[in-house]
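Right, I'll just put the structure down here and ask away after.
Note that this complex is displayed minus one protein chain, with the remaining chains in position.
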Amino acid sequence: MSASSNSGAFRIKGAGRLTPARTARFTFDGKSFTALEGDTVASALLAHGVHLLGRSFKYHRPRGILSAGPEEPNALIDVSRDAARRQPNVRATVQEVFDGAKIVSQNRWPSLKFDVGAINNLFSPFFAAGFYYKTFMWPREAWVKVYEPFIRRAAGLGVAPTEEDPDHYANRYAHCDVLIAGAGVAGLTAALSAAATGASVFLVDEQPEVGGALHYDAATMIDGQNGYDWAQASAAKLKAMPNVTVLTRTTVFGYYNHGFLGLVERVTDHVAKPDKSSPRERLWQVRAKKVVLATGSIERHMVFANNDRPGIMLASAARTFLNHHGVAVGRNVGVYTAHDSAYEAAFDLRRAGVSIAAIVDNRADPSEALLAEARALGISVLSGHSVTDTGGRLRISSMTVARNGGGNARRIAVDALIISAGWTPSVHLFSQSRGKLRFDDVNQRFLPDIYAQDCVSIGGCNGTDDLAELIDEAIAAGGGSVALSGENRFEWTGGMIGAAEGAGPDTTVKAFVDFQHDVTAKDIRLAVREGMHSIEHIKRFTTNGMASDQGKLSNMHGLAIAAEMLDRPIPKVGLTTFRAPYTPVTYGTLVGHSRGELFDPARKTPMHVLETAEGAEFEDVGNWKRAWYYPKRGEDMLAAVNRECRTVREVAGVFNGSTLGKIEVVGPDAAQFLNLLYTNAWDSLKPGKSRYGIMTREDGFVYDDGVVGRLAEDRFHVTTTTGGAPRVLHHMEDYLQTEFPHLRVWLTSTTEQWAVIAVQGPKAREIIQPFVEGVDLSNEAFPHMSVSECSVMGVPARLFRVSFTGELGFELNVPADYGPAVWKAIWERAESMGACLYGTETMHVLRAEKGYIIVGQDTDGTVTPDDAGLGWAVSSKKLDFVGIRGLKRPDLVRENRKQLVGLLTKDPALVLEEGGQIVADPNQAKPMTMLGHVTSAYWSENCGRSIALALVAGGRSRIGETLYVPLKDRTIEVEVTDMVFFDKQGGRIHG
Amino acid sequence: MLLIHCPYCEEDRSELEFRWAGEAHIARPENISAISDEEFAEFFFLRNNEKGLTYERWRHIHGCGRFFNAARDTVSDRFLMTYKAGMPKQPVPETGASEKTVETYEATEGDAR
Amino acid sequence: MVDSGANFGSDIAARTLPLAGFHGGSSAARLETAPPAERISLRARAEDVGALSGALGVALPVKPKTSSSANGRTALWLGPDEWLVIAEGNGGLMQAAKNSGVLHSAADVSHRNTAILVSGPGAAAAINAGCPQDLSLKAFPVGACSRTVFGKVEIVLLRTAEDAFRVEVWRSFSDYAFGLLCEGAQDASL
Partner (left out) sequence: MRRYSVFAVAREAMRAHKGWEAQWTSPEPRSAYDVIIVGAGGHGLGAAYYLAKEHGITNVAVIEKGWLGGGNTGRNTTIIRSNYLYEESMDIYEHSLKLWEGLSQDLNYNVMYSPRGVMMLSHNTHDMQSFKRHINANRLYGIDNEWLTPEQAKAYVPVLDISKTARYPINGAALQRRGGTARHDAVAWGYARAASDRGVHIIQNCEVTGIRRGPNGEVLGVETSKGFIGAKKIGVSAAGHSSVVMEMAGVRVPLHSTPLQALVSEPLKPIFPCVVMSNTVHAYISQSDKGELVIGAGTDQYNSYSQTGGLQIITHTLDAICELFPIFRRVKMMRQWGGITDNTPDRSPIQGVTPVPGLFVNCGWGTGGFKATPGSANLFAHLIAKGEPHRLAAGLTLDRFRTGRLIDEAAAAAVAH
């Protein structure tokens, strides 16, 4: 057996451009087939006479291959390399065969040939468009329990992947002067022209090779040579130019604002054994100064009864399979057309030895040139006739032909039927660019009219049919000059939109408009009858154009049928919006590199490795990984935290505070600036001292807090919350640049300059003493809230005497690269003295024991400084600060606002639930009146009981009252207290 | 993704480098602590939200860091001009002002020409 | 920064670089971590640029997206009143700026940033895996610099040669930046 017969009985020797010796094996529904390299799954199966590829969405009707391109609505398959590399809903007309591909049909059970779901077809009279809006309402519960699950099971097409995708995807931003979408005659010519000017050019085409329509149109000559050959030669020439990027297998899927385009390049889906380092697909995000749209046009099907049987396909598709893949779509092919293009398909097939049953042309007067050629080839032409029905079960076996306007119908046996209703310009990208279309009445098509971006449409997508005109247009679009001539065999005319003879309003036949969604002409008429007069309503009611092909074939037909019903001109009915993507794009491509570790940066402090080595558990705080607690062997979280809490207060603890935001505020007006940005006053703060500051926005609600140290008259070291650092800096810059630009001050983020090691506890001073040079650490010389520059282990450092625990405390800021070494040295000494490492959980407990708040936990964006018990931090002397007016608004000064207070459970062993709601009467009926909620709740090892902070309406006046926290399974009785639970006198902080 | 001309960098850059910062030319009242509740609400909350020409602020946060002003058509998202912070409201250039807004998505959905 | 200095009792702290031990790249785009450098974030008004340039020994560029280098120091224009000044080794930048005697703000950011050197024919493509700027030589010539984004983090990019870039990034974002550069470098080699 020769290679060519191996690759299918319908392969025609000498036809097509594939190499017979280069084969690939694949399976379809378990059966093994041989294909040629360059075959699509569609062409390969057709070569073996397989037409049945899938089942439709609603009626489960047998479906075959309609097109040879991305517009395919029917032949959707499931393609896999291995279990994890399985892709549902792939168009067989696009997927290239690779050796070892496993292809499986979809939406059928138990098999493609015998599908139980096809019973829907029998009940199809019931399942008219929108029937589900009118029923399934009784009994009420049945929708959820019975009807909806049934509908959901029946719906859907492919089966979602069940394993994580092992492939990777890449992203590339790019810029160019000219991006050309489509590399047919128009696109290639424009590229040659643009490239000649020296401009940077992107030429992009979705097919494996350039050429566009030249894939099927074997008769066109360019520059005296076969068009397809010219295209390949031109592409080679372009690829060799340094200013040109030619991307094939690449779809321009979206045309966004300001010359921004999304492209997807399919890198490995056609390769049998892809290089592991290759991404499966690459997303190109291109900013183009100018865009040339050369996207061509798409052939339409004829809308007539039972026009959906396998074996019925577009004329240009049949021509592609023949002229490119060397495959005949049948042995006895019928033709039904309203456009000249199908004639050329018939001629090509006939010349290749295929018998043409008849050309049925619904036009009365086809051109004499075509008729002459048909006669010469012995093909009979039935003009003024229509195909009114088809026969066959899993594949077409006959067409029923009748003279238009009545007359005897007769059946003609065929094994394939090729159809053409004319061509629809591909204006998708133009429309996405927000250009405005106009309707070309003569040729019944929408064409680009008003451009919204620097963009030009050329060739088929611009309605330019004449080859010479097209070439001129393309040269002009490229902006350069090239000499080029082209020659067509025939000038094409004709075309129709809407239902053909025999599928008119007075009929009940199934004439499909949208194949995938099983939308028929009568469904569209029903929508109109039901009052759906806007094309968007019709689309949504019938789902016409909403399948995975997004109406590339169906939109114009649907529109014409609606317009006829409405008795309105087509432009008055309107056109649905074309939305990105042009063809579906995998999520993986859009995600690109942003997966796993690169999904979102995990920020780690300089000491992260050391913390990990000490067994720390981490928690996510914003992007940061913070040490949460340090369990020793056998300890659970509570045990570890209890030990850490006890140890800090009894001995000392070492804590990593590096994530706190830090902003260096420098300049002669620095204090004045801080006066405006914080509620506190800063003039009085002396160099060498620090102060706790509260920041509000104009609305007066607490925005952030932190300790601010004054290092010099003109230099402040400001700290912020961990999560708040970026927005606080942005907020400060906003005021500095736009409201207070007269102030001589600058802000620099220094969060990451410093590693911050906090040592807290009675032995804190003793621990750090040997490492610090240049500061007298005694209480007298360096009291609480002091700050000083110094040297730590030979490194310039900043030392704060601060405490977020209520204990004697220091925070060492050392340049970050030195953090690990200093941390290690300090921890070694601290450990030897019985201290511990502690994490954020212990920090939270210790500060709660002292009633110190955490902004974002004990406050939300609705809490004023006074609500939080921080009224003392709001200067009453300042004439202005951000928030000064907001704080005076009626609701912010009213009685009974929620105030932060302490809560003690009556049963000291019970720890409240953070987020628990507080009521005065737990027995009241729902909806209950809630007084506030628990913001922080912990077991306090140091207090020997549970403690909590809460926002409670009129809280400070309720101190001593008993309130209740009703949880899901029990109600907890609590007493309102002040916020300090430990060391109420506050002596410990002074060491 | 917008392409925004930064008047400080003197170059068009991707929107990814910028942060939108609300309506432009809303001055913080000098005597803010003395204004009425209504005036405060107007200052802090009320915005023009124009359909069409709008003046707005952007910050080139991942670039030069500067806040600046822009005139943009909120229907087409076209920038008519950008200018430095602190400058008074600029009249939009002739070409931009006279250009008819291209209102596509909503318009074509109901009505093509 | 100061690697020497007073020592008392304990050892002088050793330095741990954020990307210590990282390696990667491809034949098209090599990735190396830059040696430690001194860096300041310098802010000043236009009228004080001359004095500061003199004091630092490198001209602070006033044209957007440009840098200048002299005496082992490189000054990068980041904004109309903002420069990133990078010095090889221990350059005493803070003191030099102070010596200018003019109004300015200098903040030591030597440890805030770290740098990755990307070189090779695919260097620009590797960076374009996450950076939306036009890195063609026409738009981003040798010496050009800019703060910009790289994937989900901010970087400062400096083109040091036709096929070489320095990527300055905050330390906690550096492993992300390095990881994304690795993927970009791999893709650039295909």
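Just a few scattered comments:
Labels A, B and C are assigned to the chains in the order they are written; within every chain, residues are numbered from 1.
In the analysis below, a contact is a pair of C-beta atoms (placed from the backbone, for glycine too) under 8 Å apart; a residue touches a chain by one contact, two chains touch by 3 or more.
Just so it is clear, the model here is predicted, and its values are computed rather than measured.
Partners of the chain left out, restricted to shown chains and counted across the full complex, are A, B.
Touching the chain that is not shown, out of B:25, B:51 or B:89: B:51 (per the contact rule at the top).
When the missing chain is restored to the complex, the residue among A:225, A:857 or A:896 that touches it is A:857.
If you put the hidden chain back, the residue from A:487, A:620 or A:978 that touches it is A:620. For the chain left out of this panel, the touching residue among A:594, A:612, A:672 or A:779 is A:594. If you put the missing chain back, the residues of chain B touching it would be 1-2, 15-16, 19-20, 22, 37-38, 40-42, 44-51, 54, 56, 72, 74-77, 105-106, 109-111.
Summarising the interface, chain A meets the missing chain with residues 57, 85-89, 125-126, 128, 131-138, 140, 143-144, 148, 151-153, 155-165, 167, 169, 254, 256-257, 260, 262, 283, 285, 434, 508, 522, 526, 529-534, 536-537, 540-541, 543, 546-548, 550, 577, 579-581, 584-588, 590-592, 594-597, 599-600, 602, 619-622, 699-701, 704, 721-724, 854-857, 859-862, 886, 889-892, 913-917, 919, 926-928, 930, 933, 935, 966-968.
Basically, only the chains that are shown with their structure count from here on.
Note on chain placement: the centre of chain A and the centre of chain C lie 33 Å apart, centres being C-alpha means.
For this pair, chain A with chain B, the centres built from the Cα atoms lie 27 Å apart. Of all residues in chain A, those touching 2 or more other chains are 173, 285, 287, listed in ascending order. Looking at chain B, residues 1, 14, 65-66 sit in touch with two or more other chains. Across the complex, chain B meets chain C through its residues 1, 8-11, 13-14, 16-17, 62-66.
Within the complex formed with chain A, the chain B residues making contact are 1-3, 14, 19, 21, 28, 32-33, 35, 37, 40, 43-44, 57, 59, 61, 65-67, 76-77, 85-86, 102, 104-105, 107-113.
On the side of chain C, the complex with chain A involves touching residues 1-2, 4-18, 36, 41, 43, 81, 103, 105-113, 125, 128-134, 136, 139, 151-153, 170-173, 175-176, 179-180, 183-184, 186-187, 189-190.
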